[in-house]
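Shown here is a partial selection of chains from the complex, left in place.
Think of it as A and B in the order they're written, each chain with its own count starting at 1.
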Amino acid sequence: MLGNCLENVRKNVPLVHNITNYVTVNDVANVLLACGGSPIMSDEPEDVEDITSICGSLNINIGTLNQSSIKGMFLAGKKANELNHPVLLDPVGAGASALRTNTAVKLMDEIKFTVIRGNISEIKTLALGSGTTKGVDADVADAVTDANLDAAVKFVKDFASKTGSVIAITGAIDLVGDSEKCYVIRNGRPEMGKITGTGCQLSGMMSAFISANPDNTLEAAAASVVTMGLAGEIGWKNMQPGDGNSTYRNRIIDAIFNMDAETLNKGAKYEVR
Amino acid sequence: MLGNCLENVRKNVPLVHNITNYVTVNDVANVLLACGGSPIMSDEPEDVEDITSICGSLNINIGTLNQSSIKGMFLAGKKANELNHPVLLDPVGAGASALRTNTAVKLMDEIKFTVIRGNISEIKTLALGSGTTKGVDADVADAVTDANLDAAVKFVKDFASKTGSVIAITGAIDLVGDSEKCYVIRNGRPEMGKITGTGCQLSGMMSAFISANPDNTLEAAAASVVTMGLAGEIGWKNMQPGDGNSTYRNRIIDAIFNMDAETLNKGAKYEVR
């Protein structure tokens, strides 16, 4: 059950090394604390190998990448691979600039990612590859809907098979799959898109979940997606007249802080394909 | 009417490229989402031209400038000029250090800014110029008050005429003017000064307003100033016993999220000189 995955986070308090953007980093840290993990941030090349060595997993987010942090991503990723730590890639803005696309593709070439999490457009960009890298068929629409769900699930499984990573595509419908099995998740609220960084927050939290559930990566990744979506639903229910996206941000993190296994299991809306 | 300018933001959802400081960047992103825009942050020189190309406007804020981001500012600004995107300068701390003053002055030399927004001391610094750059007469007091309003309005119009930019000076009384016309705005609350980054937030929001109202830059800039000030008034009214500056920050962003054209038009306190 998904609830067990959350309980394992609270029990194990996984330390997560985040190389992430400066826009949403504070929320990533507070979400990690809310779910029961513990955050460390470090992107300096000379620092990242030591830091990743004392952590349980590594979260690489390219949201505000720079020449120095890119070096840090490669060094930390390789060290984490060496130590068999789970590593997550959040390819923020892949497809929006050559540097982002190329960095994400090169990271995938040189580092083995346990999970890759992004929106459909970012994941499609990675699947198509860039430059000399050959991609997979990314003939999938720009949003996952009930109408194209079969094709989207197939795309997730194919890309997971090609990469050996769990693939998580988040949007109105969330897909989390490996080569054989795909969670189709319908938790969440459209208003979450009016808060900066719910995706980054999820990537941080997912890194804690996969660290605390090493034998169960797919389910752990799915559990973190359900936790985020359900927290969005609970947070929205607690909104008062006059509240807006800033208060909503707080309420979602608060809902994660208060989430327990029973609430998670009861509120989860998903099927497995 | 100012309300139309807000409606155009909500209708067009302008994508705003922000090269901004890491202190207030999360609030800038959430304010942009609250008003109906969409934020992207990128300061890496190799990344900024691609990112600015897909955006509707560019917001340059020198609050925590460094050698790399300064390069990014020039590259992005020139690219945005090339593409005729509106570009805003927020010269945070101009006058407080040689690097900030010189960077802001050089940016003004090499990039055409649609709007320059700062406090009176920063704008005076730019007007005086530095080094080899010749400035304009900045014989205006250190705060805009009713007593020196005529001189301040003249200063705004003169500096707007010299630079070809809309000039926005924010403080207890806000001035937003071009060479011929100056909005004198009296919305806002003194307590807004106890929150970090209300100026940065306004610059981000203003960048969305001028992007969504391309034929109406002056009015759009004024509308964003009124939106911020009025949100400060509404947020303050919603304060409860025990609330302080941290909650006030949330309430202001929430008030922007809930702002509509009617509320804006009704609450606006300004005259045009």
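Rule of thumb we're sticking to: a residue touches a chain if its C-beta (ideal position, glycine included) is under 8 Å from a C-beta of that chain, and two chains touch if they have at least 3 such contacts.
All of these numbers come straight from a predicted model, not from anything done at the bench.
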2 chains shown - copies of the sequence in the complete complex: 3
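What we mean here is this: only the chains that are shown with their structure count from here on.
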Distance from the mean Cα position of subunit B to that of subunit A, given in whole angstrom: 33
Subunit A partner contacts - residues on subunit B that touch it in the complex: 22, 25-26, 29-30, 33-34, 39-44, 46-47, 50-51, 54, 68, 234, 238, 249-258
Interface residues, subunit A side, partner subunit B - complex: 21-24, 26-27, 63-67, 93, 96-100, 194-197, 242-247, 249-250
